[in-house]
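Yeah, one chain of the complex is gone here, protein chain that is, but the others are all in their spots.
Just so it is clear, A, B and C label the chains in written order, and each chain counts residues from 1 on its own.
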Amino acid sequence: MQGEVIATRRVGAYHHLTIVAPGVAELARPGQFAALAVGGPTTGNLLRRSFSIHKVSPSGTYGGTLDLVIAAKGPGTEWLAALRAHDAVDVVAPLGRPFPLPTEPVATVLVGGGYGSAPLFWLADVLRERGCTVEMVLGAASEDRLFGVVEARRAADGVTVTTDDGSAGHKGWVSDVLPEVFERTGAAVAYACGPMGMLQSVTRVAGEHGAVAQVAVEEAMACGVGVCMTCVMPVRDKAGVTKMVRSCVEGPVFRGDRIRWEAFHDGVCGVPADAVGAPRVGGH
Amino acid sequence: MQGEVIATRRVGAYHHLTIVAPGVAELARPGQFAALAVGGPTTGNLLRRSFSIHKVSPSGTYGGTLDLVIAAKGPGTEWLAALRAHDAVDVVAPLGRPFPLPTEPVATVLVGGGYGSAPLFWLADVLRERGCTVEMVLGAASEDRLFGVVEARRAADGVTVTTDDGSAGHKGWVSDVLPEVFERTGAAVAYACGPMGMLQSVTRVAGEHGAVAQVAVEEAMACGVGVCMTCVMPVRDKAGVTKMVRSCVEGPVFRGDRIRWEAFHDGVCGVPADAVGAPRVGGH
Amino acid sequence: MRRARRRGRRPEGGWPLMTVDLSVTLSGRTLPNPVMTASGCAANGRELHRFFDVSQLGAFVTKTVMMDPRSGRGTPRMAETASGMLNSIGLQGPGIHAFVEQDLPWLKSVGARVLVSIAGNTAGEFADVAKVLADSDAFDCVVGVEVNISCPNVANRGLVFACDPLSSAKVIALVREQLPRDVPMFAKLTPDVTDIVTIADAAVKAGATGLTMINTLLGMVIDTDRLRPHLGGITGGLSGPSIRPVAVRALWQVTAAMRDGRFQTVPLIGVGGVRSGRDALELIAAGASAVQVGTATFNDPTAPQRVLTELEALAESHGVARLTELVGVAHEKMVIP
Partner (left out) sequence: MRRARRRGRRPEGGWPLMTVDLSVTLSGRTLPNPVMTASGCAANGRELHRFFDVSQLGAFVTKTVMMDPRSGRGTPRMAETASGMLNSIGLQGPGIHAFVEQDLPWLKSVGARVLVSIAGNTAGEFADVAKVLADSDAFDCVVGVEVNISCPNVANRGLVFACDPLSSAKVIALVREQLPRDVPMFAKLTPDVTDIVTIADAAVKAGATGLTMINTLLGMVIDTDRLRPHLGGITGGLSGPSIRPVAVRALWQVTAAMRDGRFQTVPLIGVGGVRSGRDALELIAAGASAVQVGTATFNDPTAPQRVLTELEALAESHGVARLTELVGVAHEKMVIP
């Protein structure tokens, strides 16, 4: 769908875009994402770029809008970051499965790493509407890579900040402060979005505290709509059977304890030997 | 060189761009061209697009500027036509050989087809500075494809307009009115820029009236700077020997009577059998 | 750009009916139009059906299916390249049994005409897959079988069937035996050979009723930060607009050979870099009777449908009554100056 950028602003190391995208806002739920085409009509970059939906406004002055938070790191994100108001941008959204919401009003912890916090404020609002308490933990490499600390104070009942270099909040990782947060809040569910290492440690700490972790993963995606099979990762199903599942349509949110974390290593992910259809020794 | 668009406006079917390009204005002469990169950093269109320099201003408010007239017909020209003020554009200029100027103050005829008239007004000014009289003939398919009729009245001593459909001036081709213009002005030199068919007829009519035709050709160019050998055409040298010469560095302006017009046919150009190194029968 | 023009019947009293007959007959099966998905670029239908009705396409081409379920390779499985991409999926799939039980019936239920892409680790496995398919309940929605003898991702001792005329012929002959005689069978060729005409010749002589060209080119990307191969599978298949000139050339060469009588004339399905109706027309003018849209679907999920709409408009602008008039037309329009 053809959208139009109506506002763009820098936030720390990130670019915050507001895009008019009628129809999207009504359907979207926290944890879903948008896939944007980049580079305009002459582009040599054909693949869409995926971004968590930061928030939606079903009925703004301009019709429904969609907010994204973009870290410029390569040609596509740089192009998006350079967009100006009134530029056109091609958006497919909402995509993927949202964060599952608890049916009871429970205590929750929301953990965001870097721009991974983007979808969490909207999630926090939805959780609090349902009577849940919301504790937030935001971590990043440095202060400029934190996103939404001010917004977090509005959206959450309590906020903890960590940075690797100590430039803001606690010096260290979110996993350093998480045990204390779980103990203090007695949270039953953790929601997390950020780098894989962080998602793994949130899953571990949640498990240690008897909580369920719902994590939104980020795997390189070519299509975002389930047709290319590039975005797979090894995930156990309810029956405990591991399959290489598409994170764009069966994710990006998975139960953390279903993900085969041990298969990930230094930017690559192997196929566990017990996965369905895994290569046999000497086989494919 | 990195230039910056400072003004862009629609003129009939064309887009008129003014680009800040320091250093270019001082060196450029009428008949030379500029080669522009298109599509920005993510582009899949690698080859530069060439445009006659319409005019230059060595010392504007912004430093030297360069004006181009662009007909949007494909991805590159469409991208250029969509540029806005303050957009960056990569320009290599000035390129090619300019129109040779007469050493004596003689009568001249300047013939432009479509956007081919773009370089002629500047040429007219230079010729008149040298005491030449300038008669202009502008032709196009229809009125909106004429460029610079008003400017022509300022720049030339007389102006004749033709359109194929009669929507402005005489209905017909420039070659229909040219004999009368040569007879009336007694011109010794014709300068022409436009489609190949038009350049050929200007050459023929000039010859019939004892005048020399200097024509600026348009052959598909990949580099514009003489390194790719894509822009060649069969041209006789002074000794009458035909070679496949590069129109970007040895042209774009050639003496019309040196071009082997008979080799051009329906958008392709063959190698005349008597050209240096022409394929032998059964050979390459 | 991505809003589909209403196809089919035009409003009464509306603009003149200049509809071009888009139908095409491939080895006895008539399809309403020549535009298809490309194997592995559209999954098995459900995903794209959210964006457009897949039964509107000439045919729906399924992801290559093998005998057993396959996990495919680890990740990264893809790298973006200039105007294209590299993939190394490793033929992930549910296996032919799950395919005929779940995917094929669904495609049939929505009215799609299906070209089923099959492969095997051995020539015998190709035949076994074909047999399960031919015996399946929903087989009547199948308008043909595409035999993927060219996938460079299968690490079958590095060999690709379609790199060798004999191996190609063997697979084709064995699969032919398992399929009812009237079922069209297309051999899908790789461009990574010295002479594609020889392979085409071998496949046709062995019983292929048509050819699909081209599969991806073998390529590789290196991650210059980590200084190691970007893909888990090291090499991968290059696809997208960047390879279109290679597809056009392959179609041209094989069409020219058939026109010269070097072997029997069979219909060609063109694939490689089609993103617009104009791209599709390029492949058709080179000799393709039908055209598949692959990587472009990742850029625009409605691409196959859009290509069809654009192709129809272009054919109209060329003033032909039937699209088939344009098949191979460039072979007749050369200017020798």
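In this text, a contact is a pair of C-beta atoms (placed from the backbone, for glycine too) under 8 Å apart; a residue touches a chain by one contact, two chains touch by 3 or more.
Predicted model only: the values in this text are computed from it and were never measured.
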{"item": "Touching residue (missing chain; options C:G74, C:G144, C:P267 or C:G294)", "value": "C:G74"}
{"item": "Residues from subunit B at the interface with the omitted partner, ascending", "value": "1-2, 37, 44-48, 90, 92, 219-220, 222-223, 225-233, 243-244, 249, 263, 267-271, 275-279, 283-284"}
{"item": "Interface residues of subunit C (partner: the chain not displayed)", "value": "74, 81-84, 86, 163, 192-195, 217-222, 224, 226-229, 232, 234-236, 238, 240-246, 248-249, 252, 273, 278, 281-282, 285-286, 314, 318, 326, 329-330, 333-335, 337"}
{"item": "Residues from subunit A at the interface with the omitted partner, ascending", "value": "44, 263-270"}
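Operating definition for what follows: only the chains that are shown with their structure count from here on.
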{"item": "Topology of the chain contact graph, where touching chains are joined (line, ring, star, complete, other)", "value": "complete"}
{"item": "Furthest chain, CA centroid comparison against subunit A", "value": "B"}
{"item": "CA centroid of subunit A to CA centroid of subunit B, Å", "value": "55"}
{"item": "Euclidean distance of C-alpha centroids - subunit B vs subunit C, Å", "value": "45"}
{"item": "Approximate Å spacing (C-alpha centroids) for the pair subunit A, subunit C", "value": "35"}
{"item": "Subunit B, residues touching no fewer than two other chains", "value": "44"}
{"item": "Residues of subunit C engaged with two or more neighbouring chains", "value": "82-83, 241"}
